[in-house]
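Apart from one protein chain that is not included, each protein chain of the complex appears where it belongs.
Order as written gives the chain letters A, B and C; numbering starts at 1 within each chain.
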Amino acid sequence: MKTQTIIKARGYHTDQFGHVNHARFIELLEEGRWCYMEENGLLDLFHSMGLGHVVIRIAVDYKNSVRAGDTMRIETGLIKRGRSSFTMGQNIYLDTTGIQVLEAQIVNVFIDGKSGKAVVPDRGLVSKWHDLAMAGEKEDANG
Amino acid sequence: MKTQTIIKARGYHTDQFGHVNHARFIELLEEGRWCYMEENGLLDLFHSMGLGHVVIRIAVDYKNSVRAGDTMRIETGLIKRGRSSFTMGQNIYLDTTGIQVLEAQIVNVFIDGKSGKAVVPDRGLVSKWHDLAMAGEKEDANG
Amino acid sequence: MKTQTIIKARGYHTDQFGHVNHARFIELLEEGRWCYMEENGLLDLFHSMGLGHVVIRIAVDYKNSVRAGDTMRIETGLIKRGRSSFTMGQNIYLDTTGIQVLEAQIVNVFIDGKSGKAVVPDRGLVSKWHDLAMAGEKEDANG
Partner (left out) sequence: MKTQTIIKARGYHTDQFGHVNHARFIELLEEGRWCYMEENGLLDLFHSMGLGHVVIRIAVDYKNSVRAGDTMRIETGLIKRGRSSFTMGQNIYLDTTGIQVLEAQIVNVFIDGKSGKAVVPDRGLVSKWHDLAMAGEKEDANG
C-alpha cells in the first residue's frame, strides 16, 4: 500500500529561480518515508527486532518544477526486496493537477541496531511487513 | 580538470546517529559544482551565451559515513556530454584517510536563460569549456 | 486568534546530540507563520494591496530540547503593531506533555511589493486583518 504525504511548498524551500531546490526534495522524500514507516508500524517492528536501516543509494529523476504555494503529494511504497536490502519507490505530484514532479528510488540496507553492520533480517520480518511479503512474491514471479 | 572543494562536517550537518545526513550531501555536492563552475569561468560564459542549466537527474551511492569534525574533499568533474545535456561526476572522500564517502552522477540540461526551455547550445561553447571538448573526444573514442 | 501548527520531529531535524538543531527551529517557526498567513487570508490581502513583508529581527529563547519522534505544536499570533511593522509571537510546545520548547518574537516590516522599500500600509489593512486591529486596541490601552 502506498503512503500519501501532503506538503505545501514554502518560500524557504525554493531557490533564486523560485523553484523548490533539488536538494530540498531529498528531505521531502525522507519525510515521505518516515510517514510510510509510521503507517506500517515499522519503527516499532524494527526496534523490537534490533534492526536499523541506512540509505545506500538514491536516484531521482526531476520532471517538473514546484513553486512556493503549490501543494505536493508524495507517494511512497516498497518496490523491491533483497536479502539484506529493500528499495522504496517514491513519486511527487502537484496535488491539484496531478502533474508529476519527480520519480525516485531509494535503496536501504538493514543494519544491526547496535553494531551498525549490514545484516540479513530474521524471516519473521516478512510476515509482519505486508508490503515486503508482496514484494517477495513479485520477485518470485519475475524469476 | 577536477575541482577540489574542502568542507568540514559540523554538528548541524549530522542526524541523530551522528552521521552527515544523506540529504545534506546533496547540498555539499551542489557546493562542489558551484566551485567547478567558478573555477572554469562557466557562470560568465553561460551568462554571455544566454544559457542556464537545471539538474534533471541525480544518482548517489553512499559508501561510508562522515562524522562532525571530519574534513571532506569533494572532487567534481565533467564525465559525459550530450547534445543538450552534460553529466557531472562527483566523489567525496575523507580528506585525512582518503576513504571514499560517496560517488555521484548529476545530469543537467541546458536551458534558454529567458524561456527556461531546453536548448542545444551553440557549438562555440565547446571551444570555451575545455572539459566539454575533452568529454566530446572521449565520446568519439568510445564510438 | 492563534494558529496551531503540528509538526513531527524527524531524524533529519536533529544534530549529533539527537536534539532538533537550533537553526532548524527557525525554519519550523517560518512554517508556523506561513500557516498563520494562510489561516488569516493575508497572502491574498497583502497581494491585493501591493504589500510584501520582510523579517528584520528574530529573538528566540530555547527552553527545552526536542527529539526525533516528538510531536511539536507551534502557536503563532500577532503581539504588537507599529506604523510600518508588526511583531509575531510564537511558542513551540511538546504536544503530548505541553512542555514549552521555545518562545520567539519575530519583527517584520511592510515593504512595497515592487520597490522592496519599507512602507506604511493603507489604513484599510487594519479593518481586514482582525488581529492587527486587536493589537492596535491593546496599544491604545497601554498608552
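Worth a mention:
Note that in this section a residue touches a chain if its C-beta (ideal position, glycine included) is under 8 Å from a C-beta of that chain, and two chains touch if they have at least 3 such contacts.
Quick caveat: nothing in here was measured; it's all calculated off a predicted structure.
Of the candidate positions A:T3, A:N21, A:T76 or A:Q90, contact with the unshown chain belongs to A:N21. Across B:E27, B:D70 or B:D131, the residue that sits in touch with the chain not pictured is B:E27.
Residue positions on chain C in contact with the hidden chain: 22-23, 26-27, 30, 54-62, in rising order. Counting the whole complex, the residues of chain B in touch with the unshown chain are 8, 10-12, 27, 30-31, 34, 43, 69. Residues of chain A that touch the chain left out of view are 11-12, 14-18, 21, 23, 67-68.
We adopt the following convention: only the chains that are shown with their structure count from here on.
Where chain A touches chain B, over half of the residue numbers in use are shared by the two copies, so each contributes mostly the same positions.
Chain centres here are Cα means. That of chain B falls 37 Å from that of chain C. Centre-to-centre, using mean CA coordinates, chain A is 31 Å away from chain C.
The mean-CA centres of chain A and chain B are about 24 angstrom from one another, to the nearest whole unit. Looking at chain A, one finds that residues 27, 30 touch two or more other chains.
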